[in-house]
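Of the protein chains in this complex, all but one are displayed in their positions.
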């Protein structure tokens, strides 16, 4: 456990690598599968050096077949191993959709077989990836009972949630944001830690308005909060961290305090997690709402490639600022 | 066009067969693909007799490969044909998920290629099908920009919407409810008609409360309305018919009138279309809401097989009645 | 399969054991069909009538700690793995005492403790899963084997391809089989693929393949044993094509009018139980009275199972909500 933690700052992507490395050392059942994760260290170099350290039977380069290797991971998980699978880009998870939703998600419910499997999926835009290298596929999966879903926004959460995911007895989709990989740094604790699944985190306390979000958008919300602070609008920023199971209590508590809500995500608006949270609030916190529930999310289009289009597509700090002003004045 | 329409009552399933037959006669570009739809006439006999009438190149039995034949349908559609694909059960659409969401849905946005494709998917529970023959997969797809989604509740809508779907230049998922196939009958017009995509239908006018629903649940809502009528609660039942594009105007109009809403569906609760509608209402009709937005939907589990479990799982008339009473008293 | 060879090769007790399971399978599935016709079983019912030799043969060739991802007509494998007729009937009747506690029906059952991976409707989905089980054995250097199959139709799915390819590249200890019963629902093999023998598919993966008479339980047993031994010895996967014929509709509601009558007649003569009986008699291992006696005993087992299943309680509605997620204590931490 001494290998990876340090006192200097580590990036979000390094936090993920550390979690993998430490879990592989801690538990020999943990192994990795994916395309080009061995010799090459993965398209984003997350698994660099792990083949050398753990050998080719714990860091497996697979043929180009997402459905096949997710299925294989399911089988290995049922036999007692702890596979962590890498999608080269989250976008390709569509190829493994059937294995994830029909096999991994339903096995325990149907016949009692636990599937302790983690699927890591580098997701999100802002990297000029175009429609097939920028997707946020989480919206497809929170509608599939039997899956857990996490999406960290900081190196601390990235490391702690990945460890928790690996130790969880269920299939967990771990969405890591490509835009954050080398942009966000933090000093991490020396000792082993986990961030429990199912716990949201209030990243900034505030009185006037709750922004509920996750992933890269957390940082936009925090930026907006600083700007709005100068105008006397005090944002609370709630980072979901885990999408399923949803930490309803933390959400409700925040909304009960502020009475006003912005739901912010990078996934397409229609049918995104914001829809679900709005519905929960409109049912369970109706009386404490002092204004409409605002959603800030991209339009219902694929992620366009060209810079001005992608900028238009992605939520911006200014969207949050103007939304918050509107709500504050309500 | 004289072949299929009649003055006697036709079932929901016959209405679908008629639509296929009439469209194949009207437009020689229309052709069918799927497993066992030829000689056998399909698992639910929807295409019975069509092979004999139109030949093996317009009614194609395919190998067991949903991704392959959906992909092939996309290619044929781009070349100017009008394929109508049958999933043997909607549950197997997960195997074609990638082709639907990544190829069919995005081609026009990305490079301008229209994909006039219809995928028919017999869906829903109440038929003792268990987890893999009862699914409501529509929730996965309304989050995928580029797809249209319909789900008729009556023979009239079934026929009219299928015709509209076939004539639409976009990929349309057509969810036909297995439970309704032979249970619902109606006399249909003699002449050709379509039900335009994107138009909800108020199946019952009422003053006190809007139940917004679709598919088999429409009939539950109508039953509940009769019961509640005796108590002086006057339900309005809005049948979405089309899930994408959503007919927001009709929904908003209904809610502006009644100020109280129940969202009812058979798809799992979390992330179902009810979530999206609740979010729209909580944002755009907030001021006209006089009570929390109730969702009535199955719990977040697969569809269980055993009768008492499936009965527990599926929404019941009594759920609507008690929900409506609660809201009425609010 | 030359019967003289057989006699030298398969122990008497194994042959008699397989005969028992052939009869038990037939008897149990006949009961299931009868209950279905009486409306007491609801939902889909797919049986292995006339194809019992396949599951009985291969499951008999495996060791107890090997793992099976069965095809949807492999009742014999469940029985050999210790699923009782009572449990199985409870499953079909949706009772709480069935292996899935009513959550799923018919052949959609499994139990990891008994090495049976639950069947998934989506055909071929469990083939990559079986590769993964074999991968676990290989990673842990266990001398265990996975055995998994699908139908002729199932081999057209992409997951078949991805599983076979992965297993071959990593030389995993898995045996794949195809039950070629000449139809996939109403679709004959010639409309499913442009090859006559499904085993041709193995070539694409550099995997050895074998055609086996699927109605001869001894042949199935021996071919399986060879392939299993190869896998266990570290020589990688094999693909077995079991030739047989679906002797009835796809499921109970299908009259199968699309199947030529002569084809069924031809295959009726090859019934695996008759074949096994002839073999046992030739070898002098059993006679008519033995067969009759087995018939009586399996019927009693099935009767007792029916009694058990019918008296078992149905689950209660709220049990719907249990089991979506596994809890930590279910798996070793």
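The letters A, B and C name the chains in turn, as written, and every chain counts its residues from 1.
The working rule: a residue touches a chain if its C-beta (ideal position, glycine included) is under 8 Å from a C-beta of that chain, and two chains touch if they have at least 3 such contacts.
If you're wondering where the values come from, they're calculated on a predicted model, not measured in any experiment.
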item	value
Residue among C:122, C:138 or C:157 touching the omitted chain	C:157
Candidate in contact with the missing chain, chosen from B:19, B:43 or B:76	B:76
Absent-chain contact - pick from B:17, B:88 or B:107	B:107
Which residue of A:36, A:253 or A:284 touches the chain not shown here	A:36
Touching residues on subunit B - with respect to the absent chain	31, 57-58, 60, 62-63, 65, 67-81, 83, 98-99, 102-103, 106-116, 145-146, 148, 167-170
Interface residues of subunit C (partner: the chain not displayed)	156-162, 165, 168-169, 171, 191-195, 200-207
Contacts of subunit A with the absent chain, listed as residue ranges	35-36, 38-40, 43, 61, 63-68, 88, 91-92, 94-95, 128-133, 299-302, 304-309, 311-313
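The rule is simple: only the chains that are shown with their structure count from here on.
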item	value
Most widely separated chain from subunit A, with each centre as the mean of CA atoms	C
Distance from the mean Cα position of subunit C to that of subunit B, given in whole angstrom	37
Mean-CA-position distance for subunit C and subunit A (Å)	41
Euclidean distance of C-alpha centroids - subunit A vs subunit B, Å	31
Subunit A residues counted as touching two or more neighbouring chains	98, 102, 106, 109-110, 145-146
Residue list for subunit C, restricted to those that touch at least two other chains	100, 103-104, 108, 120-122, 158, 324
